[in-house]
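The complex appears here without one of its protein chains, the remainder shown in place.
Showing subunit A:
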Amino acid sequence: MQVPATFQYEKAASVADALALLARYGPEARVVAGGQSLLPMMKLRMAEPTALVDINGLTQLARISVDGDELSIGAIVRHAELLASPVVGEHLPILRDAERLIADPIVRNRGTVGGSLCQADPSEDLSAAFAALRAVLVVESAGGRRNVAIRQFFTGPYETVVEPGELLVEIRVPIRSHASAYQKVERRVGDWPVAAAGAVLELDRDRDRVREVGIGLTSVGAAGFVAAEAEDVLRGRPASEEQFVEAGRIAAQHCNPVSDQRGPEDYKRHLAGVLVTRALRKATARSRGEEA
């Protein structure tokens, strides 16, 4: 039987209350959202926080809304809610694609978007999807709010710019007329990826040239979950199969996978390239109305 070490537990009643509780309990206190990563880590004693501040009651962080030309996702929106959201499905199919493949329906009922990003697991699916979308993360502390571009958010495996005493409150995603898709290879249903890639494309009016592009990669040691060199290769070029294959090749070359139980390094590198190409192809086909 796996049992966490002892800790103090507090339910936060508001964001201000959560911040005050975090300040009171000090740097060894942790926020708990869905608990789907933190509780398993505590059971294995890989994490031993002295206090947990439960933010599940903060309904103001549980909303998905359109705010001007941005989609706003509260930090404690559950995976299942993101997956079911019609506005997400319509504007950001990359998120719907990714959510369908994250964990399983029951874990998705509990795990949150904010928890996923703050966990910063190097195999995290949403980190790659939001990195491709160039999301902005809103972090709140007693001193106020700051906006962090997602590409500056991750500082290492399981590490982010969120300091003790801070809370991720919101994820903001620009809604433009872009095409997007997410592709993942996993060992079995609901598993973490062997490799996965997300693509977001802004095409020109005729839909045959790439104006701007975001490519996210996960599980393969891509810095910041981004295939930046592959983006550079595509920007301003034709949205063609040839270019997509080239972008995949560049992404594979620049990522840094490790051999583990999910596969050897060369296989993962190959997969990264194939998945980048597929994601670009699918996103483009969608925007041309050729594929759902």
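Please note the rule applied: contacts are C-beta pairs under 8 Å (C-beta built on N, C-alpha and C of every residue); 3 or more make two chains touch, one makes a residue touch a chain; residues count from 1.
We take it that contacts and distances are computed from a predicted model.
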Chain not displayed: protein name in its UniProt record ("Type 1 periplasmic binding fold superfamily protein", "Carbon-monoxide dehydrogenase small subunit", "Aspartate carbamoyltransferase" or "Branched-chain amino acid ABC transporter permease"): "Carbon-monoxide dehydrogenase small subunit"
Among A:Val66, A:Val87 or A:Ile106, residue touching the chain not depicted: A:Ile106
Residue ranges of subunit A at the interface with the undisplayed chain: 1-9, 11, 32, 35-36, 39-40, 42-43, 52, 54, 56, 103-107, 109-110, 189-190
